[in-house]
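A single protein chain has been omitted from the complex, and every remaining protein chain is retained in its original position.
First chain written, first letter: the chains are A and B, and each begins at residue 1.
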Amino acid sequence: MNRHLVLFLGPCVAALMAFFIVPVWQTFVMSVHADTMAPNPAYVGLANYIAVASDRNFVRLMTTSVLYTAGNVIFVWLIGLGIALLLNRNFVGRGLVRAAFIVPWATPYVAASLIFSLMFNYDVGILNYLLGLLSYGQLRIDYLTSCPNALISLTGISVWKLLPLGIVMMLTGLQSIPETQYEAARVDGATGLQRFWFVTLPGLRSTTITLTLLMMIWCFGRSFTAIYLLTGGGPAGCSETLVLKSYLQMFQLFKPATAATLGVGVLLISLVFAIAYIMVLAVGSRKNG
Amino acid sequence: MDETRSPGEGGWGWLATALTYAVALVISLPFLWMLKTATESSAASTAFPPNLLPDGGFFETFETIFFNSKLLLWLWNSFVVSAVSTLLALALAIPAAYALSRFRFWGKSGVSVAILSAQMMPPIVLIIPLYTFFIRFGLADSLWSVIIANAAFALPVIVWMLKTSFDTVPFEIDEAARVDGASWFHISLLIVVPLALPGVIAASIFAFLNSWDEFLLARTLLRSVDQWVGTIGLSSFMGENATPWNEVMAIALAFTVPPVALFLFIQKHFVSGLGSGAVKG
């Protein structure tokens, strides 16, 4: 069986080494060398880390990344649960409605960014038009070019994209709660709201943990495309995340070591989430097994 | 389901249904707005107040984008990149997933944890050195660089998806095949893959859509317009005010239809596969 093991697993493991482990190591090596595109940069130890952490915008950068991630987690959970509750019933046209809820997932991020840039348009965008209707022409919002708004709008786009995942996971979670628990609660005299509080929410515990961790990993480590395309981190850096900054340092400012240092930061934070995720999975499988 | 709910809920049923439709409409609004803008004339696309229904500039717009732009080329590039990287990823992932599902060996849990954590890897950490790597091997600005990288990026997730679905095929079937004289190679391809087909399809679609959607890496590696994939081509209209919105949206639509169609086509398999994989691990 050993020969087969090498034959079956070997190529995949080799590819994972070449495209995951080696690059991570190289990023780390880059982060402890001088910040230049020239060959053979000098070893500088933790100087780049110190420089990044003592940058006057460092706190803002971290805050932006955390707010973006937290916003995604909270809203995908809340809206996802709400929609999953609506969908977990029988009604006419359920297939069509479910399809509608899946579409954002399949829409490519770049296409979504373009659509939202049209909808967010200050002068001709539908959102400002609808807002104008509601406020008798008094209100227009600057969605992408003023300060807290840009981050809020970008978080909104990401929530829109990730919502289907939240809905699907919440639906699976809801359907895994046995009907008998609801019946038992009803026999005990629980009202609808009490059943939700004492049966549904506890039943969604493990789904919630998994969803939260997955969202943290994805939003935090992949907060790039829409931000890059719609605001480029602006205005005045108020929608700049760690990932975006790392990219800009590498490919626009040609500062590979700073980029790598930020990358290692993203990795370390993601790693904390990932370890938590794997531990949750391990506990879950031990329970099931 | 409705019959088994409490009678008290019956009266509110229609309200919940109406609310569901309303929420579905709001969620679909961006897609519908793209559809509407793509099918109107360029004058209408910048009208304010906006028209709520298209005025029918449909054929003209589509003639322009298909014959007077590089859209078809970019779509083709995206297709080649996605299809080839999916096949490449499957070729590596199917045997690996089979081994993880069937063989007992030392270090198995280590490999599993490595694969799970690779799924969590933020792409930016990989892209900085990979960029240097592809430049050095002269693969920059070649579709091959994007193909290889996309295949590798999809690998951890699809190995895991495939392993989960292979696990559902009873081991006795493998044994029967071994007694019938099948090699491990035969068993995995002739027995386990066909029986786990929904999972294999879901994994393929996942890999395909991932490369179809990939932007960061393609943006750094592909320079010349003829090598661009759809995501790069599409992003070139961002903030560029020469192309009217109706054409931009039509191009976005042409690029969005294939993944949406695939998604709706396999919705059931994919959704349940991903859902169970995510919840049960």
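The working rule: a contact is a pair of C-beta atoms (placed from the backbone, for glycine too) under 8 Å apart; a residue touches a chain by one contact, two chains touch by 3 or more.
Here, contacts and distances are computed from a predicted model.
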{"item": "Name per UniProt, for the chain absent here [options: \"Glycine--tRNA ligase alpha subunit\", \"Sodium:solute symporter family protein\", \"sn-glycerol-3-phosphate ABC transporter ATP-binding protein UgpC\" or \"Cytochrome c oxidase subunit 1\"]", "value": "\"sn-glycerol-3-phosphate ABC transporter ATP-binding protein UgpC\""}
{"item": "Omitted chain's touching partners, listed by label", "value": "B"}
{"item": "Full-complex contact with the absent chain, from B:G110, B:G138 or B:G181", "value": "B:G181"}
{"item": "Hidden partner chain, residues of chain B it touches", "value": "170, 172-173, 175-182, 186, 191, 194-195"}
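Note that only the chains that are shown with their structure count from here on.
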{"item": "Chain A-facing residues of chain B, complex", "value": "1-2, 4-6, 8-9, 13, 16-17, 19-21, 23-25, 27-31, 33-34, 37, 46-50, 92-93, 95-96, 98-100, 103, 105, 111, 113-118, 120-133, 149, 151-153, 155-156, 159, 184, 188, 209, 212-213, 215-216, 220, 230-231, 234-235, 237-239, 245, 248-249, 252-253, 255-256, 259-260, 262-264, 267, 271-272, 274-276, 278-281"}
{"item": "Interface residues, chain A side, partner chain B - complex", "value": "1-2, 4-5, 7-9, 11-13, 15-16, 18-20, 22-24, 26-27, 30, 82-83, 86-93, 97-119, 123-124, 126, 129, 160, 163, 165, 168-169, 171-173, 176, 179, 186, 192, 206-207, 210, 214, 217, 220-222, 224-225, 229-230, 243, 246-247, 250-251, 256, 259-260, 263-264, 266-267, 270-271, 273-275, 277-278, 281, 284-285, 288"}
